[in-house]
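Can you read through this structure? Questions will come right after.
The complex is shown incomplete by one protein chain, all other protein chains being positioned as in the whole.
Going in written order, the chains are labelled A, B and C, and every chain counts its residues from 1.
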């Protein structure tokens, strides 16, 4: 039967043993894409959704209408956040390999997405991250110790042991609780934005999902409700080309850009070089202004590459070429911003190396502190009683009884009757 | 709080007491929209999704590249099917009002959609209708008596009494079982088409939903899977402007056409005057050829008007202007084809009147026959034992026991123990 | 008031008292809802507090969660309980567990109202009673009133509750109590004591059952429409039944239930939903565990059959007085 099949299957351009072929990627030259007014109607700027906004050119200069003209100091902060994100990831990856944490997910190669976007937004804006946007938490100032305690499910864990590692949150820093269920946060972000509009507040909401997750129904609900109510929301699809082993073509990326879904719903769609810190910042600011001035929601596709494994449970050598990232045409976001800053921002290899050393030391010191709150195998440990809290605001009688039973069970007593 | 709200709410242009205002509707002139090659790439023909394919002009002539050049006889058959659909609807509506059936849903004003599309497809193509596409059943030759028996849930009911009126099906005629749950059939149609492609068969699938239903997650799943696997499927959104009391703006129609969702997913999208029999036929044939030649799926938006109430349980005077349909700019599909045929197809007012009389007589005769299989209040009646069949292919023991219990209950015996 | 008016009044009161309360759903705004439960509220409180929505139950629940996280108290209507499933993932995976997974730092006080149950010739897609499924999801409160007074008080409690509440409305009771006999003339709520509903604010507590009739022969545990059928059936069979209207399914008032069964020693449990893994199963399990030594006969369940709700056989499907009578016979047996 397979012989006669006429079913189309999206190609995967980089399987083990093959030479990675990224020629499918449509890349605009830096500076090439025009920057429309933030109040432009979605229907009039559809081209933005298939071109690619880029600012940093091959010579490491910032060019074109999307050049955000940020201060060198701000760019240095951005570089620092990205480097810290990567240093944190590196160390946590090694910690997992050493059996010190049970699970981890890196954002290697996509640090510009979360960091530049986080910096382009205001503290009052509410962020609905996925599990691969730790740069947002870094930008918002969540302490490394706090993040590590979450990874350790120890007594400092903000989730009180209920969530898998990397599922951080902070109400105070307006970082929404990360869900293990893909894409659910996307329409929730729209709802948050609708409420902001109903209350007449100036804040916007921003949500992030992977390109693979855009296949979920929640993606559609988010775009639809955002379009209908013109909610002040930024919907970000991080197209890192892979969803575990599955290439972006299986999420629909073979036929059209993900940003192009936006104009289909009457939402501004914009595609950006996700490894170009300046372009990502500029595009996010443009979308934020759009939202704040009542011009409606924006769908941003951030084109990047998942340079590392999906998670510490994953082995990408089973499904993609080993040296794939070396061939990735959009380069590395940290390298690119570094080179730009060396040329234009008073940066240097020396300062870079020094900063790298400083950040690694910070991470190491934080880890030292974090483990004092408990490790995987050694105390202090969260009280298992906590298992029964927060199911409801107030514990109902049956949960109280079960808690007693669990206590008895642990103490070796009989607890029935 | 409402005072400060900045939430956008889509306008509704025709509320009770207002003069209906259809100026929002973007209408192309007949003959104006180009007809691209059936193998054109979706991305190159995005304009089709916001223009409106029309063939019949103000002078009742058929013009332009989409003119399907059908034989007069075929058009007369189309006219007949539309008139039969309307005659059937009229009579069933009156039957419901007279208490002879419990519920009914008319397709008044949208008859061209189902009839022209049904005629443009082949008998081997599988149809996944919504509840308002009875023209498909008429075209495929489902007998009126069979349809009426379904409406009566009598002994001739193909659903054996399990479904609400109008939820017909016929495996032989390749008419899928209609679901009360909106939009579920859309991705099912895609799956059917995927299987046809896998088996290397030439058949296509076509699905229909209302514009209101396009808000459901199933709409997204259908478009996505159709795009990814380039399934041979035609996905039809019947935009009759209303979803019960809710105007199409609340399904996203304020911002962009429904057809425009197609190009966003990399699917051909095409918007057509749904009250223009010739245009609907031409567009459907174009999409069918596309599917059969492996050029992929098509999303068709059929712009029409729900001239009647949503159902016999609905009272549109509560939410829309009374004389709305009189102001609808795309006219009445039967009237328009009739005028064209009088001018060009050997038709006449006399033949029209005669046909009308004949069809009413057919409907009346069919009703007479249908009620011999049972009415709402008089026998013969379906055996309640049937309630327990077809839950599974073979009845499990617990259902057999429940059937016994039900029998005992009905006979007034005790059946426990 | 009838049950529709009581629900309407509850929302009216809450919209008036609390500016963070918003209503949302399909056809609920301008039109006032297909069952007219929100009639007049958009006119009174504005389009920004009473929102018409797309036909997208998943989107309705998801955006309600986001709105709640941002300080509102959304009351979302799902037009029929049969259509709640597209929103199931957002309910079970998100709404129910947000407080837990964020250790209380986030929560979403959303109320989801939805008409359920049969007896209105709605066929298999307008008659379902899916409450049992929701009772299995930790973190949700699940309630179902059986009369206008409780409906209003419970809905106010639900809206004020900081936990999510799934609020089932037995639609067969909207216009009057129903004793299971479709042949009898309809009775309006005005003839029923629970049809007397105060205009203003009051609460009926969640997690508290009501003994609607004390008795000594056996205990009937029920909720929604079946409370009325049970009363009629017991009366018809001359059984001095203690009848409990649960009102809240989760959290459950185990105390009231078990006290009653331990007293009477006999128990019949009734709901409209299909039997297999219906809520009657959990009730049976709890009662047999706590009242085992007092039970004089096996607990009986009166339920819908394990089939979809068939349009043409509505009254053969509906748990009627005859089905109660048969259950009474077994429950009244002795060893």
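One rule holds in what follows: a contact is a pair of C-beta atoms (placed from the backbone, for glycine too) under 8 Å apart; a residue touches a chain by one contact, two chains touch by 3 or more.
Predicted, not measured: the structure shown is a model, and the values here were computed from it.
**Q** What chains on display are touched by the one that is not shown?
**A** A, B, C
**Q** Based on the whole complex, identify which of B:51, B:110, B:146 or B:218 touches the chain you can't see.
**A** The single option touching the absent chain is B:218.
**Q** Determine which one of B:162, B:271, B:290 or B:310 touches the chain that has been left out.
**A** B:162
**Q** Using the definition of touch stated at the top, determine which of A:49, A:163 or A:239 touches the missing chain.
**A** A:163
**Q** If I consider the whole complex, including the chain that's not displayed, which of C:2, C:260 or C:284 touches that chain?
**A** C:284
**Q** On chain A, where is the contact patch with the chain that was removed from view?
**A** 1-2, 5, 7, 9, 12, 15, 102-103, 153, 157, 160-164, 167, 179-182, 212-213, 215-218, 243-246, 250-252, 313, 318-319, 381-382, 384, 386-388, 391, 398-399, 402, 405-406, 408-410, 412, 414-417
**Q** Given the full complex, what residues of chain B touch the hidden partner chain?
**A** 126, 158-160, 162-163, 167, 169-171, 176-177, 179, 181, 184, 186-196, 198-199, 205, 217-218, 220-222, 224-225, 228, 389-393, 396-398
**Q** Of the residues in chain C, which ones touch the absent chain?
**A** Within chain C, the residues that touch the unshown chain are 82, 85-86, 88-89, 92-93, 97, 100-101, 124-125, 130, 132-133, 135-136, 138-139, 250, 252, 273-274, 276-282, 284-285, 288-290, 292-293, 295, 297-301, 306-308, 335.
The working rule: only the chains that are shown with their structure count from here on.
**Q** With centres defined as the mean of C-alpha atoms, identify the chain lying farthest from chain B.
**A** Chain A.
**Q** Averaged over CA atoms, how far is the centre of chain B from the centre of chain C? Could you give it in whole Å?
**A** 35
**Q** Quick one: chain A and chain C, Cα centre-to-centre, how many Å?
**A** From the centre of chain A to the centre of chain C is 41 Å.
**Q** Where does chain C touch two or more other chains at once, residue-wise?
**A** Residues 48-49, 53-54, 56, 58-59, 86.
**Q** Pull out every residue in chain B that's touching 2 or more other chains.
**A** Residue numbers touching two or more other chains: 1, 5, 7, 9, 215, 217, 250-252.
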